[in-house]
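Excluded from the complex is one protein chain; the other protein chains are retained at their positions.
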Amino acid sequence: MIPRYTRKEMQAVWTEERKFNLWLDVELAVLKVFEEEGRIPRGASQRVRERVKINVSRIQEIENTVRHDVIAFLVHVAEQANPEDVRFLHFGMTSSDVLDTAFALQLREAGYILLDDLKKVGEVIESLMLEYSDAPAVGRTHGIHAEPITLGVKFASWLSETARNVKRMKEAVKEISVGKISGAVGVYGHVSPDLERRALELLGLRPEPVSTQVVPRDRHAAFFTALALCAGMVERIAVEIRHLQRTEVREVWEPFGRGQRGSSAMPHKKNPVLSENITGLARLVRSYTLAALENMPLWHERDISHSSVERVIAPDATIATDFMLNRLKNILEGLQVDVAQAVANLNLTRGLVFSESVLLALIDKGLSRDQAYILVQRNALKCWDEGGEFLEYLKADEEIMSYLSAEELDKCFDMKHALRHTGLIIDRVREEWKKVLEVLN
Amino acid sequence: MIPRYTRKEMQAVWTEERKFNLWLDVELAVLKVFEEEGRIPRGASQRVRERVKINVSRIQEIENTVRHDVIAFLVHVAEQANPEDVRFLHFGMTSSDVLDTAFALQLREAGYILLDDLKKVGEVIESLMLEYSDAPAVGRTHGIHAEPITLGVKFASWLSETARNVKRMKEAVKEISVGKISGAVGVYGHVSPDLERRALELLGLRPEPVSTQVVPRDRHAAFFTALALCAGMVERIAVEIRHLQRTEVREVWEPFGRGQRGSSAMPHKKNPVLSENITGLARLVRSYTLAALENMPLWHERDISHSSVERVIAPDATIATDFMLNRLKNILEGLQVDVAQAVANLNLTRGLVFSESVLLALIDKGLSRDQAYILVQRNALKCWDEGGEFLEYLKADEEIMSYLSAEELDKCFDMKHALRHTGLIIDRVREEWKKVLEVLN
Amino acid sequence: MIPRYTRKEMQAVWTEERKFNLWLDVELAVLKVFEEEGRIPRGASQRVRERVKINVSRIQEIENTVRHDVIAFLVHVAEQANPEDVRFLHFGMTSSDVLDTAFALQLREAGYILLDDLKKVGEVIESLMLEYSDAPAVGRTHGIHAEPITLGVKFASWLSETARNVKRMKEAVKEISVGKISGAVGVYGHVSPDLERRALELLGLRPEPVSTQVVPRDRHAAFFTALALCAGMVERIAVEIRHLQRTEVREVWEPFGRGQRGSSAMPHKKNPVLSENITGLARLVRSYTLAALENMPLWHERDISHSSVERVIAPDATIATDFMLNRLKNILEGLQVDVAQAVANLNLTRGLVFSESVLLALIDKGLSRDQAYILVQRNALKCWDEGGEFLEYLKADEEIMSYLSAEELDKCFDMKHALRHTGLIIDRVREEWKKVLEVLN
Partner (left out) sequence: MIPRYTRKEMQAVWTEERKFNLWLDVELAVLKVFEEEGRIPRGASQRVRERVKINVSRIQEIENTVRHDVIAFLVHVAEQANPEDVRFLHFGMTSSDVLDTAFALQLREAGYILLDDLKKVGEVIESLMLEYSDAPAVGRTHGIHAEPITLGVKFASWLSETARNVKRMKEAVKEISVGKISGAVGVYGHVSPDLERRALELLGLRPEPVSTQVVPRDRHAAFFTALALCAGMVERIAVEIRHLQRTEVREVWEPFGRGQRGSSAMPHKKNPVLSENITGLARLVRSYTLAALENMPLWHERDISHSSVERVIAPDATIATDFMLNRLKNILEGLQVDVAQAVANLNLTRGLVFSESVLLALIDKGLSRDQAYILVQRNALKCWDEGGEFLEYLKADEEIMSYLSAEELDKCFDMKHALRHTGLIIDRVREEWKKVLEVLN
């Protein structure tokens, strides 16, 4: 991933140095078990750990000859360690025992960072939700004003989706937290299931019940789909912010820094560029998922076609998702909400947002839904076309007034009543979020 | 989905008639609550259920005028029912209260069928696994012979993936089993959370904690990704069968019916067309998932762009996955396994599959991995190029013989030893599968 | 594709009956050449054509036994024809000679329909462009008001993209207009290149220079990418209409029929549902393309995994694109444009859309871009925050007035000047479109 969209925390997971150190961890976990089995001298794994300093460029140098990254790594380790200690290094193992096990450690680490990101995003959303829990706004469907909501409920919807993503990400981390030390074709030809179990335990991983040469790639595909779902949420929120910042809407504003310039040409511009930016990144994460899904049907006991894909998308997808979540958090932390403008927008259609109340009041009076609909719609369309207050049109409609008193009609336009259940929704989501946090901590 | 790839069971979920009947179920569940609340006459919902017969073409006729499917449906119901009973039909509800709640019922039903498919596929795989648990075969990595495995382990790998898919599908069904009866913008403007809870309980669904006009689309996207993972497994197995049936390999044969013809031109052909067919269908299911992911970022409290996508992919993706799983089951049930040919293939490289044993034996004797590798590789490459038994080359290599006795070398070629842990793998997967079945039943 | 999104014209291309008739066309073209070669009796192909009536259900009946669609078709033909006439039917041919050649005819036909659709869409856009060529409106970037444009230019942008799609679709049709009658593995084992050339000429197709058993699938993939680009254009226009119909914007309205109802709950709603609908369909067409791209790497001289994909996406993608283009045409034909509202929106920011004019006027006076930017931006931000006319803020800024006279400042706000080149743009596109039409007719 390009530096512009890379945060240090996630980048650290994917450096060459980190990778080789994780490879070393895996090899040493096995050596440790060999020690315990008495196969090699006591203390060997500890001595190797102390002596070996990973030097990425030296490994690459060796790889240029042997054309095989794990072999290059092993040679590099052997160069630095006591020969007696490393004679059984990689004994009975195949490259993928190291690669896939270390890859699981990386993906798990990435998953933990993303869980933390989600938690922080959720916390910011929660405080927005509480701050604006009672702020009325218009609910829009099809881009057209529908009925009143509160800004708090809008934020609650985001928080609830965040909670779902936490659960999915936890599940994905769990699915991927398996390693394998089962040899060239997964049948423990030269190692034992017991060795695998003990070595993986040292690394905090479970053994894959049936590996081939590799861990089956449906686990990884599942992990990447969790990222895509996460990215889809970020996109949904970003698109909402972009809509709400439109010049004609102006209910929220992305943070706009001192000295910032919105356009090289037009000094008046304040654009929601951060939200647009993460909207685009969601397309990327989605597309990476697709490549992960195509990685599943490997030939026989493995082909290595998945490897080039994973070398690219594992960092790219996790880095992009991490960046998106963090940028989203920053946007939300600095989000300016114009409550008055939200109210102004709510009133823009001069009462049309209460058309259903009138419809239902008429039905309550005994009209069929169809009859009532026709009466209300004819006034609504006039109101759209000619301007003026909806309530006035209704009051001027004798047929309607033959069913409803002016007072009854007025009651249809009661904002408080319309929003009477929003507190419950918010409480419900707070509860949901609290439970998620408990599981996370 | 075209009839060719459509099974009746799954098709039944997606007929227009079924859909309208589910809509009716949703409306009647609400009516039932209204009854209990004393809002409408006792027995109303029961009377409506008895009187109303869904007539799809009549609904379509009405839709041609009103251009709105739910309204057309409501008119259709009103035409047949006692006016007093249906005056409060759809009262305070919006179309999506019906649509999304019914959609959840359909997806859940589809999910149940797929769970049953998975179970049946798993059972067939399990019996293959047990039947061929000890049949030796060559493990291939990169398409190149690697080391011995058993056919049983190959099947075990499929069974373990089936088990994972069962778990994912169950999770997906759970995620999607929510409804909403929360009105036009999800804030219960004209209904109550209590009404929603009670009505959904009648349908066996949970309420969405925060809906907009609709149930948020990340739930649906998650459901479709579960299908893609399932399809990926089918593809993996299908590709394996295609490989194993290749003329040069011939270890398995797809069932080939009496009177069947493999080619219009070449009477000798027996092609793995069933497996090829489902390989292609996996591409479809993958692609549908992508559209589902793009459906997530709806505008504001909903836009309806997801609808056209779902009208197509909900049936198409579930029908295709159901078809794939069933076709896979049929292939596996009729699969002919040529155990002798598998052994012949295992011997094709004249012992090269034991090269690692020799490598490790040399290391055990005190050589470094690098030294041992060079000694073994030079004999292996000769064996590749010139033919002849690998063991003979090794025995003719004086340097090797200076480390190993002929007896020690012979022991490196012990097939039994190579496969000593395969039983454990199979036991492990049986256990895993048994647990999955328990949860399913 | 579901009936809801299927137009008769395109459906007709993909019926089973049509397909079998095209298969017959291919077989008869070859018979015709056999006649000319004196291999079979004169008039045979004509006699077969007269006698054979395609009966789809009879063919399916036969297929149930032979499990091969082309063989079933051949048996069906043989059942009806004079044995002597059809003895050489399919002689030396393989199924794909028939299938792929007929498939090319179908795709070409579909392509012609789409070209006609594009032409009609272009014509409607052209008339919108001309009708509103001078209607001022605000140009928006990032959703934020930028500078003045005309509605005509907006439409011109769509027309220019339509023209590009015509060119791409023509190219795609050309790429796909190849057949093959080269036998089981493409080397003319039992037919001759001359026979192929003559038979394909009768069908209006070119021979594939090197076929395997099939026409290589990159041609088909290229065809489907042309559909995706087309669908992307429709989506772009649909998204624009949805934006312009937003309650806060209201510059255009989709046609809204008499008796139409926008919502089951809210009688006031007029939603851009047609545009939303085709927005969703674009996701489908995009996803189909992906499956087509995955179809390319067939094994050896062909595997049949592409077939199940194509059976589904060839109709689905062309039908969906055809539907989208026609629905778009209908939307555009009935589009209500509110010119006054467009002007009102243009004035919404009280002159801020001229900020660049002021910037450039200051630069012209000798200020650096940076200095000028700071002066203009500080007034623009005040105007955003406090309301009021931008021009007034500028005039109250002494520093600015030290560089510009009030008259010079006024000139910066000249709408006519801002739009002086729009006529040229429109002329340019008309010219482009005229050329496209010439090529089409």
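The first chain written gets the first letter, and so on, giving A, B and C; residue counts start at 1 in each chain.
As a convention for this text, contacts are C-beta pairs under 8 Å (C-beta built on N, C-alpha and C of every residue); 3 or more make two chains touch, one makes a residue touch a chain.
Here the structure is a predicted model, which means the values were calculated and not measured.
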item: Which displayed chains the unshown chain touches; value: A, B, C
item: Which residue of C:Lys32, C:His243 or C:Arg327 touches the chain not shown here; value: C:His243
item: Residue in contact with the excluded chain [from C:Glu35, C:Glu147, C:Glu248 or C:Glu276]; value: C:Glu147
item: Selected from C:Leu203, C:Leu352 or C:Leu419 as touching the chain missing from the view; value: C:Leu419
item: Among C:Leu298, C:Leu381, C:Met401 or C:Leu440, residue touching the chain not depicted; value: C:Leu298
item: Contact partner of the left-out chain, one of B:Ala78, B:Leu229, B:Val312 or B:Ala380; value: B:Ala380
item: Contact with the hidden chain (one of A:Val70, A:Leu105, A:Ala172 or A:Val210); value: A:Val70
item: On chain B, residues whose C-beta touches the chain left out of the figure; value: 138, 140-147, 242-243, 245-249, 261-263, 265-273, 276, 290, 294, 345, 348-349, 352-353, 355-356, 358-359, 373, 376-377, 380-381, 383-384, 390
item: Where the missing chain touches chain C, by residue; value: 74-75, 78, 83, 87-92, 139-143, 146-150, 153-154, 156-157, 159-161, 164-165, 168, 171, 175, 183-190, 192-193, 209-213, 216, 218-219, 221-222, 225, 228-229, 232-233, 235-236, 238-240, 243, 279, 282, 286, 289-290, 293-294, 296-304, 356-357, 360, 363, 366, 368-370, 418-422, 424-425, 428-429, 432
item: Where the missing chain touches chain A, by residue; value: 1-2, 4-5, 65-68, 70-71, 74, 90, 92-95, 183-184, 242, 257, 259-266, 271, 273, 276-281, 283-284, 286-288, 290-291, 294-295, 299, 303-309, 311-313, 315-316, 320
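Just so we're on the same page, only the chains that are shown with their structure count from here on.
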item: Longest centre-to-centre distance from chain B, chain (CA-based); value: C
item: Chain centre separation (chain A, chain C; CA means) in Å; value: 33
item: Chain A-chain B separation of Cα centroids, rounded to whole Å; value: 24
item: Residues of chain B whose C-beta touches two or more other chains; value: 74, 90, 92, 183-184, 190, 279, 286, 290, 294, 299, 303-304
